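Excluded from the complex is one protein chain; the other protein chains are retained at their positions.
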Amino acid sequence: MNWLALTPEYALIGGLLINIVICAIKDSGRLVHQAFGLSLAVAWLLCVFDVQAVQAAGLLITESMRALQAIVLLAAGLFWYLSQNQMLDHLYRPSNILLIQSSLIGLIMLMIAQDLLNIYIALELMSLPLYAMAAIRIWDKASLEGALKYFVTGAMASALLLLGFALLYAITGSIDLGTIGLALKEKAGIKLFSPDMWMLLGGLSVAFMVAGCSFKLGLFPFHSWMPDVYQSARIDVVLWVATLPKIAIAVMMLKLIIATSSFIMYWQSMLLLVGLVSVAFGNLMALAQNNYRRLMAYSSIAHMGFFALAMYVMSPEGMAGGLFYMLVYILMSFITLGVILHVDRSEFFEIGQMRALMSVPQMAVVLMAGIFSLAGIPPFAGFMAKLSIFSSLIQVNNVGVAIAGILLSVIALGYYLKMVKMMYFKEEETPVIAIRAGRISMLMLFGLTLCLLYIGILPNQLMVLTQAVVSQNLFL
Amino acid sequence: MMSEIYTSLAGLVCFSPLIGALIAGFFAKRIGAFGAQFMTILCVAIAFASALVLFNYMYIEETRVFNYSLYTWIAMPGITFEVGFWLDRLSVGMMLVVTAVSLLVHIYSMGYMKGDPGIQRFFAYVSFFTFAMLMLVGGNNLLQVFFGWEGVGVASYLLIGFWFHKDSAANGAFKAFVVNRVGDFGFLLAMGLFVTYVGSLNFSDIFHRIPDLAAVSLGGMPLIDWICMLLFIGAMGKSAQMPLHIWLPESMEGPTPISALIHAATMVTAGVYLLVRLSPLFEFSPMIRSWILVIGATGGLILGMIAIVNHDIKRVVAYSTLSQLGYMMAAVGASAYGLAMFHLITHAFFKALLFLAAGAVIVAAHHEQDMRKFGGLIHSIPLVGVVFAIGSMSLMAVPLFSGFYSKDAIIAAIGATSLPGAHYAYYCLLMGVMVTSIYSVRAFYLTFLGQPRSNIHIHELSNTIKWPLIILAIPSMGLGYVLAPMAGNLHWFGEAIFYTHQSVTDLAGINGHLNHPGSMAMDAINSAPFILMLLSSFATYWIYRYSWAEKISKIFAPIQCLLENKWYFDWLVEQLLVPFVWIFSRAFNRVGDQLLIDQLMVMGPAKLLESFSLRIKAHISGHLYHYAILMLLGTAVLISKVVMI
Amino acid sequence: MFEVGLLHYMALSGLLFVMGLIGIVLARKNLIALLMCVELVLLSVNTLFISIGHAWGDLTGQVMVLFILAVAAAETGIGLAIFVLIYRASDQVDLEKLDLLKG
Partner (left out) sequence: MLSICIWHALVGALGLYLVPKQNISLIRLVAVVTALFGLIFSIYLYLSYDQTINQLQFIEKLPWIGGINAEYFLAVDGISVSLILLTCLTTLIICLMGGSLVRQNLRDYLAIFLIMQSMVIGVFCAQDALLFFLFWEGSLIPMYLCIGIWGSKNRSFAARKFFIYTFLGSTLLLIAVLFLGIKAQSFNLANIAGLSLDLDTQLWLFGAFLLAFAIKVPMFPVHTWLPDAHTEAPTGGSVLLAALLLKVGAYGFVRFSLPITPDASQYMAIPMIVLSLIAIVYVGFIALAQSDMKRLIAYSSVAHMGFVTLGMFGIYLIPKELAVMTFSGAMIQMIAHAFGSGAMFLAFGMMYERLKTRNIDDMGGVATIMPYLASFFVVFSMANIGVPGTSGFIGELLILVSFLKHQPWISAIAGLTLIISASYTLWMVRRVFYGPVNPNMPLAYDVTTHETGVLSIFVACIFLLGLYPKPLGDLLLTSSETVIASALHSKTGAKS
């Protein structure tokens, strides 16, 4: 096994270790922060330049996956800069940065993990620090309650996922996704069980895996934790939970679906159900919200419902469309939540008070672009994301689902336009809310909007990348 | 060589008033009131002169039609719409009449409108009207006639509503335009039939294709009847025939020169001119022609009677116009097109004279129009009295006056035709003669004779008002005598007017009469219309001389109230039609648009969704174990999916 | 003689799993019980892995169990930390009271 292929991971782990030592000796947040930034930069460089394809020891590293990881690390760097005044706040000990670092490592590992054990370990390494991060504001009852809910439901979900893995291991006899795929094709595990028992266990494992994954994405039956955590946790933790873990979960789901592609009818029926119900539930519930962060949680439920519909298509183009959708969604939530990063006491930021954002006109324009993109209006990337999903849905000539999906997304317009109305059209007194907008972070958000417009008009390169990721993963 | 002269002359006739209108309209500030008046009168004078030159070309040498198309308006596959001239004796005659009357009205209104702030605007509108009328008369296809038709409607809308600060003027203008549009609706459908069946709107193509138009039938009725009916509806709108006449009395709100020019001489006769111009068509649909005859005749009688009880001098003259138009339409119905044109021309002059005289009376009495306040004005404005008398006598068809030749010829022609309804029409028109003389003598007596009923200080009239009266008085007296022989011979208009064999035989007798007008006047003594006219005029003179009017009106009280309400036509529109439309539109707006579509279909779902989501939100309790239960239920559903497949 | 086969073990671990989940749902009053039930759920998966590993006769099952135990320990650590913070912040552990975030 060529251990040198894992250099980006070593850089991140090295960074973590150095930070642990700094925390132990000097306990200065700024130094930890800079070390974290440095390790990020090194990892990003390694990801981009020093790429060696490896398929061994439960790992599968391909160029396209490294490119995807490069994008994730770029996003982490953006997060690193945007949330610095939260992380370096004197209320919290510098060690909270370690939690973010470890979660990042788990995330990167999850994207290249190729066997059930690695997937489970990386998943838990990604999630456990987040349970702790959610509870970092120890004086705020609501934040603790949110963290508790996140923890308990998270534990249940990972147990369900684990049960799925166990049953998968039961019917195939191996935990490496490649061999699982082959074993399922030749039905190797028949000798242990009778054929229909074998099929039942397979179905059960798919059911449990869908349950586990849809918890992490926040799809309908398993979404309950999201609104509470979005509302109560520290704003940069919310930004982290809402963006990067989702791309890792998407890659994981991709691998699981490809591995267990002989149970395709189970995956499709479940994903369709969960997807459509989430879109409907997310959009419907968001109509009634007036807390900004809670509304963003429900809108992300709706968007993840769309991602589930994309995964339902099961064809390489469909899954690439799903991945593209996820990347665009992450870009959009970076904008919508990144803007709120600068509003202090944002737990209580109501839709009615959005007029206050007008005090910084650029921020209002950026947020409006993000909202229109979430709604799926053409010049922005949101439209291209929806387009890729609907075109893949129609390719498998499933026009009914496409029509249902797009009509449900019209409901979303209700609350998106309410937000733009509150910002731009209301004339009454503007509530005074302190907004600490750094010049460079405003520039970064502006860069994100331009990137949103660029993808909205010329989405070709990103689509090619996602197609490469899916095709290189099709090792079967 | 001749065609260049014709085109340039026709161009001059038609387009110089337009140039005058544009200059008076757009450069009003710079050239001032006098400049505007001068320019417009100069242009109309040029138009009149060139019409005169064209007239003598046409009448002396030419009998051929000169059809020249100026430019193609729009080209479609299979049909091209053009704008062009169609000069023959009929159109040049009309051009001459229009330009003559318009010139006189221009000069007259210099005096009449003196001191009015919007005088440039007035002159611009009048010359625009003249341009539109000349386009209508000179057009070589129905599209250009329609262009002139609507242009004239717009001009009358602007001019009736000239003193727009007056509510009555604004309502009158609106009513006139909408009623005209009802007529134009019919005209447009007729044009549609021509385009689809004949494939072109040019008169030359239409007249060639008449035989196969007669052959085709559409929905039971022969096509030619449909076309003639629709054209007649158009003519009814414009020439104020029976049901669509309600707008003419209100159009008296406009300044008097306008009533003279538009609502007596030119615009209202456009309908008659159209039917005469399309005489080859009407000759082949006797059924429609009998309808025209009946409607014209009833109009002639009934509308005339209203004038008997009316007190406003201008409205009396307006109702007399309505009844004379009925005569012209009846003549057209009896396919005596030449006589209709003859009456149209003579009527243009003596009716313009009557209006201008009435205008002079109104100016003299400081814009007072109610005849009950006049009386004995013959002493203060003798010239106007004499001129008014000439006009009335010509109107009443006193022999040797111009009205006599044209009106009695029409009555005789109608007596001679064999169309169904001809007898009814003949008797109506005879009664009409009686009614005409009653209201003319009444109007003359009330205004000029008898004791002055109120102490109006008579205002001295300027010569720009006096001279047009005198100039107009001459043709009112002499024109009939001069033109009678020409109107007599059927082929005098060349092939502009077409007579079937049947109508030629009917009309032969009357034309014989007209050829020597002198003897016609002599032996008119023992003709019925003359006797009726004499009797009724003396009777009215005696009634008003010994002021029995009140007693008589009490005897005929029901007829009096019937006439006062103008045969309930206005009542029919005001109380029935307008409220009905109002209820309809309010219902559509309230129920149809706002309630049904807007609230129910559009806002309904939005409100439903919002209330539904609020109800669900209340159910989310936030307890951890409820979340756990939800997750378990979700997993159970997923497992059931596995078991079922 | 009655032979205890793989299916019996799978049934046992399934039963344990379901009992754990029901425990989480029913733990209205006491948070500690909640944490114990989470632990129970993870352990039931361990038994499943062991029995399957034995059935297939290879060690991957047991390797998985080792890692699961380690992760379960970490999880309980975080769970207890959150529990202690809640107790310190609102000095009661009644789940019914913990419903600040709703709607």
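A, B and C are the chain letters, set down in written order, and residue numbers restart from 1 in every chain.
Here, a contact is a pair of C-beta atoms (placed from the backbone, for glycine too) under 8 Å apart; a residue touches a chain by one contact, two chains touch by 3 or more.
This one's a predicted model, so the numbers in the text were calculated from it and none came from an experiment.
J.: Which of the displayed chains are touched by the chain that has been omitted?
T.: Counting the whole assembly, the omitted chain is in touch with A, B.
J.: Out of B:I31, B:A170 or B:I246, which is the one that touches the chain we can't see?
T.: Of the listed residues, the one touching the omitted chain is B:A170.
J.: Can you tell me which of B:Y68, B:F185 or B:Y541 touches the chain that was removed from the display?
T.: Of these options, the touching residue for the absent chain is B:F185.
J.: Any idea which of A:M197, A:L417, A:I435 or A:C451 touches the chain not displayed?
T.: Within the whole complex, the residue contacting the unshown chain is A:L417.
J.: Considering the whole complex rather than only what is displayed, give the residues of subunit B touching the chain that is not shown.
T.: 71-79, 143, 146-147, 149-151, 153-154, 157-158, 161, 164-165, 167, 169-171, 173-174, 177-178, 181-182, 184-185, 188-189, 191-193, 195-197, 218-219, 581-582, 584-586, 588-590, 592-593, 597-598, 601-602, 606
J.: For subunit A, enumerate the residues touching the unshown chain of the complex.
T.: Residues in contact with the chain left out: 317, 320, 372, 377-379, 383-384, 387-388, 390-391, 394-395, 399, 402-403, 406-407, 409-410, 413-414, 417-418, 420-421, 424-426, 458-460, 463-464, 467.
Everything that follows uses one rule, which is that only the chains that are shown with their structure count from here on.
J.: If you tally the C-beta contacts, which comes out ahead, B-C or A-B?
T.: More contacting C-beta pairs are found at A-B.
J.: Rounded to a whole Å, what is the gap between the Cα centroids of subunit A and subunit C?
T.: Measuring from centre to centre gives 26 Å for this pair.
J.: Based only on mean CA positions, could you tell me how far subunit B sits from subunit C in angstrom?
T.: 99
J.: Considering subunit C alone, which of its residues make contact with at least two other chains?
T.: Those would be 21, 24, 34, 98-101, 103.
J.: Send over the residues of subunit A in touch with two or more other chains.
T.: 148-149, 152, 156, 228, 288-289, in rising order.
J.: Please output the residues of subunit B touching subunit C within their complex, sorted ascending.
T.: Of all residues in subunit B, those touching subunit C are 617-618, 620-625, 628-629, 632.
J.: So in the complex, which bits of subunit A are touching subunit C?
T.: So the residues of subunit A touching subunit C come out as 116-117, 120-121, 124, 128, 131-132, 135, 138-142, 144-149, 151-152, 155-156, 159, 162-163, 165-167, 169-170, 173-175, 192, 227-228, 231-232, 288-289, 294.
J.: Mind pulling up the subunit C residues that touch subunit A in the complex?
T.: 6, 10, 17, 20-21, 24, 31, 34, 38, 41-42, 45, 48-49, 52, 55-56, 58, 60-61, 63-64, 67-68, 71, 74-75, 78-79, 81-83, 85-86, 88-90, 98-101, 103
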